[in-house]
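Handing you this structure, nothing more for now.
For this depiction, one protein chain was excluded, whereas all remaining protein chains were kept in their positions.
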Amino acid sequence: MINRLRGRRTSALVYVIWGYIIWSLVPVIIAVIYSFNDGRSRTVWQGFSFRWWWQDPNASVFQSSEMRNAIINSLVLAVATLLVVTPLGIALAIGTQRITGRGTNLVQGLTSAPLITPEIVVGAALLITFTRLFTAVPLGFTAQLLGNVTFSLSSVVVIVRARLVSIGPSFEEAARDLGATRWQALRFVLLPMLWPSVMASLVVVFATVIDDFIITSFLSAGVSSETVPLRIYSSVRGGATPALNALATLLVLTSFTVLIVGLFGLSTWRKRHGERGGMRAALADVTRMSS
Amino acid sequence: MRRAPRLWTLFALPGTTWLIALFAIPFYAVACVAFGTIDPIFRDAVPQWNPMSWDFTQASQTLASLTSGPLRGVAIRTVVYVFCAMVISFMIGFPIAYFLARHSGKRKLLFLALIIVPFWVNYLMRMLAWVNLLSSDGLFTRFMRLFGVNYNWLDGSPITVVLGLVYGYVPFLILPLYATLERLDWRLIDAARDLGANSRQAFRLVTMPMSKAGLVAAGILIALPMFGDYYTNDLLSRSPSTEMLGNQIDFFLNASSQPQNGALLVIVLSIFLLVLMSFYLRSTRQQARQTTR
Partner (left out) sequence: MQRRDFLRKLAITTGGITVGGSLLAACGGGSSTTSDGLSIGTPQNPIKLPVSTDPIADGLANESGTLEILNWADYMNPESIAAFETKFGVKISTSIYDTEEAAVAKLRNGTFKPDVILGMTDTGLAKLIAADILQPLNKSYIPNFGNVISGLRNPYYDLESQYTVPYFLYGNGIGYRTDVIDKSAFAQNGYEVLWDTKYKGRLAVLDSYRDTLAMAIFRNGGNDANSSDPDEIKKAGEALIEMREAVNPKVDILGYQEIPAGNRDIQFLWSGDMFTAVQYLPEGVDPGVLGFWYPETTVTKNDFMCITKAAKSPVLAHQLINFLSDTDNALLNREYVGYQPALETITVDMLLASETIPESLVDALVTPEKYEIGLAQVTLEPEVDALWLEQWTAFTAG
């Protein structure tokens, strides 16, 4: 198919897109650079140093106990959420795709609803629920875990379901023709083929939970359940040093590392299992929105 | 499969139970707090678990406050901010998505990757970056002073808040827009051009109508979280003159002794968004039906 865009318009739009990319990324890059600032300011450059990363004994990211706690809390919460939401989401995706009968639409609606609900509504509802109804659930890590699983469940379902659709029923049917039970077909044929979507959802959920602010904030219980985004938020309003920039940079680095590892894992898996697509398909898997 | 084997129902059961317990029931809890009574000593909410005994006096007071009372300003302001942010986001996002969809060069993957990067940068960090740049001795402020613009960006400015919303949510607009535009059947546009339409006419009469449903869906996709946003305002302004509905909900639920007001506002917000969501669902169904490649 011939690209019919005229040369003039093409070059104008290229500037627009580069302009956007610069506007989008440069502030963040500047923030990262200032994390290496020697002085207390986040706005005036005073020389290069690792002071806020590990040198300063009280306020640097690696030596400040509050910041370390925030980092640990973030990682633990993200991993715990992954462990719960992944099997739950896979089962839900498989189940909702294949059930029939009355109530199917309702269940599918229920599964998709969290995707289009603003986080503040979910956070507020869960806060009220845990303080008034399910009072056995303490606020803090437990509540944050339950809240994040609830919020990420639908993303997992979307990712896995897309893969299910593209796989189709033929493989399982072939297995059943050869004598396997439904459960055996599932376990030995379908689940292995779902692996890329599992990887994609691990990446997406990890990044979502580690970046999550509203739900984690509404359900927190003081400093013991503070995650990195909460720490950043409470510090911006008072007493912020470049350590904040460093903490935020660390967060971004973590997300990116997980993303890149996931992308490489995905495209390697695809190559090894003879599916086409490479990096672009991996990207598509990972950025699957409700589009 | 004629009748769904019980295996699949068993599979769907844990997830569905979870969602009922932690997604559906919480909405009921919100309603019970919103339509409950008030403890006379602490002025705290006393939830009413029996829907038959729900008390709507508080609700009508809140509604009155939203339409003609103190909360009217917040409600109007929130709608205005979100609308402005959406318009600006489209003005920025649509050309980019269009370019990405049509450009089939080697650079496409690079552009896609660079556009996706903000997704993976924490929203707070992106706002923090701007807080640094916009503070009184920040780089951006100093830059603008060179042009004689001596503006206090962080002192309760609606412009800053709206632009902050744009900066935060534009990446979430570009991808769905790109997905919509990529799925269009460009042969139809080529056909229009072959039939004599110039590029502007082809755009107006073919591209736009075909992508309208997807555009609406993408717009609503970012409007929904924007309506509930409160931390953008908190980080960039923190002045009552830019207070948004999300700030009020956050205040009542987290910093006051009157969670029932927060619960009521959550319900009002949810109903408002349900209306928007129904538009969204209609648009996605329309979009799925439209001609795709």
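Each chain carries a letter (A and B) given by its place in the written order, and its residues are counted from 1.
Convention: a contact is a pair of C-beta atoms (placed from the backbone, for glycine too) under 8 Å apart; a residue touches a chain by one contact, two chains touch by 3 or more.
If you're wondering where the values come from, they're calculated on a predicted model, not measured in any experiment.
*Asks:* Looking at the whole complex, which of B:Thr17, B:Ser53, B:Gln201 or B:Ser257 touches the chain that is not displayed?
*Replies:* Of all options in B:Thr17, B:Ser53, B:Gln201 or B:Ser257, contact with the hidden chain holds for B:Ser257.
*Asks:* One chain isn't shown here. Among A:Val84, A:Leu139, A:Leu194 or A:Leu247, which residue touches it?
*Replies:* Considering all chains, including the one not shown, the answer is A:Leu139.
*Asks:* Using the definition of touch stated at the top, determine which of B:Arg43, B:Arg107 or B:Arg282 touches the missing chain.
*Replies:* In the complete complex, the chain left out is touched by residue B:Arg43.
*Asks:* What chain A residues would touch the chain not displayed?
*Replies:* Residues of chain A in touch with the missing chain: 58, 131, 135, 138-139, 220-224, 234, 237-239.
*Asks:* Determine and list the chain B residues touching the chain excluded from the picture.
*Replies:* So the residues of chain B touching the missing chain come out as 40-44, 69-71, 73-74, 77, 135-136, 152, 154-156, 238-243, 248, 251, 254-259.
Methods note: only the chains that are shown with their structure count from here on.
*Asks:* Please work out the Cα centroid separation of chain A and chain B, and write it as a whole number of Å.
*Replies:* It comes to 18 Å between the two C-alpha centres.
*Asks:* Contact residues on chain B for chain A in the complex?
*Replies:* Of all residues in chain B, those touching chain A are 1, 3-5, 7-16, 18-20, 22-27, 29-30, 32-33, 45, 47, 92, 95-96, 98-100, 102-104, 109, 111-126, 128-133, 135, 137-139, 167, 170-171, 175-176, 179-180, 186-187, 189-190, 193, 199, 214, 217-218, 221, 224-225, 227-231, 234-235, 238, 246, 249-250, 253-254, 259, 262-263, 266, 269-270, 273, 277, 280, 284.
*Asks:* So in the complex, which bits of chain A are touching chain B?
*Replies:* My answer: residues 1-6, 9-10, 13-14, 16-17, 20-21, 23-25, 27-28, 30-31, 34, 41-44, 88-89, 91-92, 94-96, 98-101, 107, 110-111, 113-114, 116-122, 124-129, 132-133, 146-147, 149-150, 153, 157, 182-183, 186, 207, 210-211, 213-214, 218, 228-229, 232-233, 236-237, 244-245, 248-249, 251-252, 255-256, 259, 279-280, 283, 287, 289-291.
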